[in-house]
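Missing here is one protein chain; the remaining ones are kept as they sit in the complex.
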Amino acid sequence: MIRIEPRPPVSGTVRLVLPLAAALAALALTAVPLLFAGAPVFTAYGLMLKGVAGSLFAFTETLTRATPLIFTGLAAAVAFRARLWNIGAEGQLYLGALACVWIGTGMIDAPALVLVPLVLLAGALAGAVGMIGPAWLRTRFGADEVVTTLLLNFIILIFVQMMLEGALKDPMGLGWPQSEPVLDAAMLPPLIDRMRLHWGFPLALVMAVLVHLLMSRTVWGFRIRAVGENAAAARHAGLPVTRVLLSVAALSGALAGLAGVSEVAGLKGYLTADLSPGFGYAGIVVAMLAGLSPLGVVVAAVYIAAVFVGADSMSRELGVSSYLADLTVALSLICVLLGGFFARYRIVRVPTVDAGQG
Amino acid sequence: MADILSILLSDSFWAAALRIATPLIFGVLGALLCERSGVLNLGIEGIFVAGAMTGWLAVWMGAPLWLGVLAAALAGAGFGLIHAILTVPLGLSQHVSGLGVTMLATSVAYFTYRTALPDVTSPPRITPFQPLDIPLLSDLPFVGPVLFQQTALTWLALGCVFLVWYVLNRMSLGVALRAVGDNPDAVDAQGLSVYGLRIGAVMAGSALMALGGAFLTMSAFDAFFFGMVNGRGWICIALVIFASWRPGKALLGALLFGAFDAFQVRLQTEVGAMVPGQVFLMAPYILSIIALVVAARGADYPRALLTPWFKGQR
């Protein structure tokens, strides 16, 4: 017979090693679908590695991919800390992108010094609004935010399509549903010449540090943690639980909205309805891999980005479906969940003795 | 006004409502079984995808239709088992595990599809379930076209409503299931297995969810598309609250939803020119949110929902 017993708290080292082990386990498990697809496994891993870090270009591509994931990962991490299940980062990302093209395609003409902060602010605001709604429905009516944010993702994406075929449609777009290009003054410039890596990446790093300081050093962060860990005790102690939840919602939505701005103004230059290949959902995996730590989010985002970039370039060479990346990401989430379990509990074999022999 | 009335009175409208409702009936029943036992299953969206792909693929590879249905159910039960192991004996977050299962099931389905059919451009078709044209009954006015020209899978869905109701309310097993979702200690104290009941409920519920997916590729359409599930699973999670975890009300909720959806599609042809088409595409999701907000206040959640239970710790 098998029983589950709590384990004494594990050391900090173990907590750092666990997500790494989970990521490695997920990568190892990826061999199964590779074999299923009939691909040479070791060649495939080699090609993935080459695609991720084989050249300066490859590496900057990985960091470019990581940029939106840091934002959405932070969005998930702060919300989950307060036990607010924001599964709507995908939609909030699009809201941010929408606000960015709304303001940035000619509504206001100003120098970059004004316009860049303006589109960032607008995107953050739009994302925040997109999460305050579901949070309010939860605090006011008890409507589960998991379901509302998930459904909102669909609503927002359809809304974006509607805008791209209507009000925001580029008249020069040859009939494609896409927005006008963002003004040069509203663009986040590239970091390195002839590379796609842009200023969104350092901005994401700064946000990670700010969120880390917020959570660990400020009264606001203290309240968020207290409400998340034990809302009843927080209410009993006089913390404004509803207000804290709404403020976390705003923060989380704003971070996801920044992901959208960064993708549009840093990378694509205009908005299409396929701007995000699921950055919002992958952000959840990033946050869980990071153990909800804001600084950990950066590392986890680079890992998930590497999975996507590596699988992409490997699949181009070997003809294996690039859905492999999604599979690895899903496996990473499940592995890190299991890892978290083994950090807190251990499974003990209890011999099923009969009293006579025992 | 007269137009609206003529829509509501037409048999084709109600036939469409029932058709739209069918996958939701499977999905809500599946979610209901899981949640009655105390486990939220957010794997539903991915399990729909896996069911749709598996059923279709089996038939495409030459299996008879019903074998395809069975394959879909087994695939659903398999992903249900993963979710059940993570959340029941291991007691991990049901939210995160469910999302993980959705990601896993979706990507496994897509990857398998792409690997099985690397070079197709337009999705290959199968011969799906045909309407059961029951002699005499299908000639009845109104009732005939609405009820007796549906495919066998719709009948299976209606049968499952009765089956789930019967199990929950008329069998000892149902009493135990409802008990384990309210207070697992009560079940444990009587020497029944909390883990067994919950794992079983999640697997059975996931199999039902997968049937909802299979309906899409084997009855509503005849091929598998990426993104074809399109949030139906999440809608079921909202509807199960609206249905207060009762099979009869689940049927009612799914039918109401199907009726609204069929109605707005018909309305679109009437007023289509004035309103962008996307407004109608959004309608089902908005409707689900409204249903959730209305139902959430008085919702009588199973008491043990989301709470892990460990043997030997009380």
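In order of appearance the chains are A and B, and numbering begins at 1 in each one.
Simple rule for what comes next: contacts are C-beta pairs under 8 Å (C-beta built on N, C-alpha and C of every residue); 3 or more make two chains touch, one makes a residue touch a chain.
Methods note: contacts and distances are computed from a predicted model.
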item	value
Identity of the absent chain, which is to be given by its UniProt protein name, from "Monovalent cation/H(+) antiporter subunit G", "ATP-binding cassette domain-containing protein", "Phosphoribosylformylglycinamidine synthase subunit PurQ" or "Histidine kinase/HSP90-like ATPase domain-containing protein"	"ATP-binding cassette domain-containing protein"
Residue touching the undisplayed chain, where the options are B:81, B:134, B:175 or B:267	B:175
Option from A:22, A:234, A:267 or A:306 whose C-beta touches the chain left out	A:234
Omitted-chain contact residue, chosen from B:120, B:189 or B:271	B:189
Contacts of chain A with the absent chain, listed as residue ranges	1, 8-9, 217-220, 222-223, 225-226, 229-230, 232-240, 350, 352-356, 358
Touch list for chain B against the chain that is not drawn	169-176, 178-179, 181-183, 185-192, 302-303, 312, 314
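By definition in this document, only the chains that are shown with their structure count from here on.
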item	value
Separation of mean Cα positions, chain B and chain A [Å, integer]	28
Of chain B, residues touching chain A in the complex	42, 82, 86, 89-93, 95-97, 99-101, 103-104, 106-108, 110-112, 114-115, 118, 230-231, 234-235, 237-238, 241, 276, 278-279, 281-282, 285-286, 288-289, 292-293, 296-297, 299, 310-312
Residue ranges of chain A touching chain B (in the complex, touch as defined)	3-4, 33, 36-37, 85, 87, 137, 141-144, 146-148, 150-155, 158-159, 161-162, 165-166, 281, 284-285, 288, 319-321, 323-324, 326-327, 329-331, 333-334, 337-338, 340-341, 345
